[in-house]
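Encoded as structure tokens, the structure appears first; notes follow it.
As you look at this complex, bear in mind that one protein chain is not there, while each of the others sits in place.
After this line comes subunit A, so read on.
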Amino acid sequence: MEAVSIEDLKQKAIELRQTALTMIYEAQSGHPGGSLSAADIMAVLYFKEMNVNPSDPKWDDRDRFVLSKGHVCPIQYAALLLRGFVPYENIHTLRQYGSPFQGHPDMKKCPGIDISTGSLGQGLSCAVGMAIAGQRDEKSYRVFAMVGDGECQEGQIWEAAQAANKYKLDNLIVFVDDNGLQIDGTCEEVMPNLDLERKFEAFGFETKRINGHDIEEIVRTLDEVKAAKNGKPKCLVCNTVKGKGVSFMEHSVGWHGVAPKEEDYRRAMLEIAGGLQP
């Protein structure tokens, strides 16, 4: 991809947030909170970092992306729409029969989805499989995965992490969207994750904790870790805010899986247009 400025990426993050929220509003169904917390990371991946080709979504040498926390797919669908993987009119079809935009990502229906997800804890294993294949075939593609902090309560995440260490997958880069909230309350209340940074480190990952809403920091840190061909899988634990960019959704468990009504939607779109303070 051509060089993209930090300002461009901030603008893309605004468009992603608005597109995802519009889809959820029109469907009157979906997950706004986690979509908004992941928006800035997605902007960096889809508009700067990932080597993908919208006119050839299954290109063998493409970078892969696995959305292990599949319920926040509206934010990935927004990226696929804005990058031209899927015709724009599909913005109106989220969660409808026959749509490429199923309630959770479906690789058979939506171009640009590298693996179907939706049942938490499973996506990281798939990413590990893709990364092993890339390594054995001596391909240069990388595999990006996004997991939620609540999702890290699933044991399979750690099964996948131990395999990433064993197979020295330095082509695997994991983002943890660490927004601290899950359906029943804070992660701290429901099931403390303890220190995710130290956990991934203990599992052999090169790990850094960053601000997941500071686009400049995301870009800079990615540049640092991806260069290292040190046989270590990489993990960026991202401090994020659930509902980020919409004042009344921020830090709110209530907006995990609830669609905004008209008045809230209009307010949210205006607030997002105003931009973020990282």
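Note that a residue touches a chain if its C-beta (ideal position, glycine included) is under 8 Å from a C-beta of that chain, and two chains touch if they have at least 3 such contacts; residues count from 1.
Criterion: contacts and distances are computed from a predicted model.
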item: Listed names "Sugar ABC transporter permease YjfF", "DsbE family thiol:disulfide interchange protein", "Aspartyl/glutamyl-tRNA(Asn/Gln) amidotransferase subunit C" or "Transketolase-like pyrimidine-binding domain-containing protein", matching UniProt entry of the absent chain; value: "Transketolase-like pyrimidine-binding domain-containing protein"
item: From A:P57, A:G129, A:G180 or A:G257, residue that would touch the chain that is not displayed; value: A:G129
item: Touching residue (missing chain; options A:I115, A:L236 or A:I272); value: A:I115
item: Absent-chain interface as seen on subunit A, which is shown; value: 60, 64, 66, 106-108, 114-119, 121-134, 136-137, 155-156, 159-160, 162-163, 166-167
